[in-house]
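Heads up, one of the protein chains got dropped from this complex, but the rest are sitting where they should.
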Amino acid sequence: MVLGVFSFNASRIANWNGFTLDWYLQVFGDSLLWEGTLNSLIIATATTAIATALGTLAAYSLWKTKAPVLTTSLYLSLVTPEVLTGVSLLLLFQLLFRLIHLRLGMHTVILAHVSFSLVYVVLVVLSRLRQFDRDLEDAALDLGGTPWQTFWHVTLPLLVPGILAAALLCFTVSFDDYVITSLVAGIDSQTLPMLIYAMARKGVSPEVNALSVLITVVLGALILAADRIEQRSSAKLKA
Amino acid sequence: MNRRIFLFGLSTALSSCTSGRKPRLNVYNWDNYVARDTIGEFERRHGCRVRYGVYASAEEMLAKVLTGNSGWDVVFPSNSFVQPMRDLDLLLPLDRGKLRNAGNLERRFRSPEWDPGLNWCIPYMHSATGIIYSNSVARVPQSWADLWTESYSRRLTMLDDPAEVFAACLKRFGCSINSADDRELRKARDLAIEQKPLLRAYLNEEVRDQVVAGDVLVAQMWAQVAQVAISSNPHLSFVFPSEGFALYADNISILRESKHRELAYEFVDYLLEARTAAAIASEVHAATANGAARELLPQSERNNAILYPSAETLRRGEWFRALSVTAQRLRDRYWTEIKSA
Partner (left out) sequence: MISLSRWFRAPAELVMLLLFYLPLAMVFGYSFLTRGAYGGASRPVTVEAYGRVFDLLYLRIVFRSISIATASTAICLVAAFPLAFYIARFARAKTLLINLVTLPFWTSFLIRTYAWMFLLRDTGLINVVLQRIGLISKPLPLLFNDGAVILGLVYGYLPFMVLPIYATLEKLDPALLDAAEDLGATPWVAAWKVAVPLAKPGIIAGSILVFIPCLGAYLTPDLMGGGKTVMLGNLVQNQFTAARDWPFGAAISLVFMGAVFVVMRLLRNYAEDSL
């Protein structure tokens, strides 16, 4: 219990470098930071959209039937050190770009992120599915629905909380990634973690602290809001 | 699948949108190496936009530009990287006629040992590695050997850079910092392992805060970073070790792949202007290779002994050089041994 609170507060304690708002203003004024944040947001959103969609479908498929090849590849991707993922994708892209005229950029980062976040989505959705009652599906089929209809109208809506959780996890993992991103990023895709790393390397900067407090506050608000919405929707369900 | 194609198209469209109508120059530099308005003024003068990326290590930059298709136009290699980049055919041979301000360079940089004809790069800023220390220490360090004593136990750091650590060790035997000799390297390795228990950590620039705060009393440090530290805490001092020390310089080069060569030349020429270089040197506390710029600096900065060591001090200095593959292999292996000891 204490640990929970502590872990929540730890990073905020370290940020009390004085109570001026100057640094916050500097954060807002720093266009480089904005660009980085925007890039991170775009990449994370795109990745989440793609990975959640593909991952949910894959998880459903894995729940229904066995697919050793896919399971193995997902396992392996979990086990791979980030550096290796990044470097291997870099090699692939560089080879590819000798043939087609493209360069490293946002698209390569998105592709890379999808590659490693797929497994997280599958993990979350699959575990949710495991708790799912198969009878519901069977009932729907008995009533004359096609497999697709069953999926779309029965399973999927009930799966939504799990999908959201997976999407959240995917978004976080993608937004926060440094290692892989720094390897496959192009000249137009400086992300927030990359910028933070560059800033923090020069020592603890109040600007970084201000930024982290901001992120914590924003995310905290989002979580509270999400929770409020969920409570309201579950109340509606019960009614 | 459709979603993927859509998003792919969207992101490509977006990225081409942001490039706008004005020509865009892509500059890839070390962090904190230009003044606040350097880029802005260039953009205004030439009606262009500059995409300015930063890197933290030369290896990082090299890895990115290695393919010859990175998108960058201007980069800033350290002197020991110029030769390798030439061999890899990454650099554009410079048309000296286009650089009107090249005459501004200080004499000793007009024909540096890594590029005597200045055909491939233009020296930008230079620095050296020495020892920064707090004035409160009981025993003032004067040489590398002093870093092997008990006096600073656990409040001493070395740079997290194999080239630098080996350089310090090799200098203690009077060897060259670019040594490729296995015996010498092994002795250096043993020395470093000997020193390890006395070390707090291997840290690069991030130790600056700790030195300023007093956590760390003595550190192997680059002159430029030391100067920044001293500016925030006057109770610190810097010394060039008596046995000898490493010199290095960062240079400006244009990549062969560049699609904006004319603009790149303008940029290099702009950086060579006395006023620009002086502003940069002043703001980031770096030592500029630009003699004319140095003239414009205030007295205190112009003769700063840390940034611009005297000729006598410089005699003890040695430039970093590119190393052969076998030498690299040896050093890398010994570095791993040091780190995991």
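Think of it as A and B in the order they're written, each chain with its own count starting at 1.
The working rule: contacts are C-beta pairs under 8 Å (C-beta built on N, C-alpha and C of every residue); 3 or more make two chains touch, one makes a residue touch a chain.
Everything numeric here is computed off the predicted structure, so don't read it as measured data.
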| item | value |
| --- | --- |
| Among the chains presented, those that the missing one touches | A, B |
| Absent-chain contact - pick from B:181, B:243 or B:337 | B:337 |
| Residue of B:43, B:160 or B:243 in touch with the missing chain, whole complex considered | B:160 |
| Residues of chain A in contact with the chain not shown | 1, 3-4, 7-8, 10-11, 13-15, 53-55, 57-58, 60-62, 64-65, 67, 69-71, 73-85, 87-89, 91-92, 95, 111-112, 114-115, 118, 122-123, 126-127, 131, 147-148, 151, 172, 175-176, 178-179, 192-193, 196-197, 200, 204, 208-209, 211-212, 215-216, 219-220, 223-224, 226-227, 230 |
| Where the missing chain touches chain B, by residue | 1, 57, 59-60, 62-63, 66, 84, 87-88, 154, 157, 160, 162, 196, 199-203, 210, 213-215, 325, 328-329, 332-333, 335-337, 339-340 |
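Everything that follows uses one rule, which is that only the chains that are shown with their structure count from here on.
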| item | value |
| --- | --- |
| Residue numbers on chain A that touch chain B, as the complex places them | 42, 46, 49-50, 53, 94, 97-98, 103-107, 110, 186-188, 190, 197-198, 200-204 |
| Parts of chain B lying in touch with chain A, wherever the complex brings them together | 3-4, 7-8, 11-12, 14-15, 18, 26, 28, 31-32, 51, 53-54, 56, 64, 67, 69-72, 204-206, 208-209 |
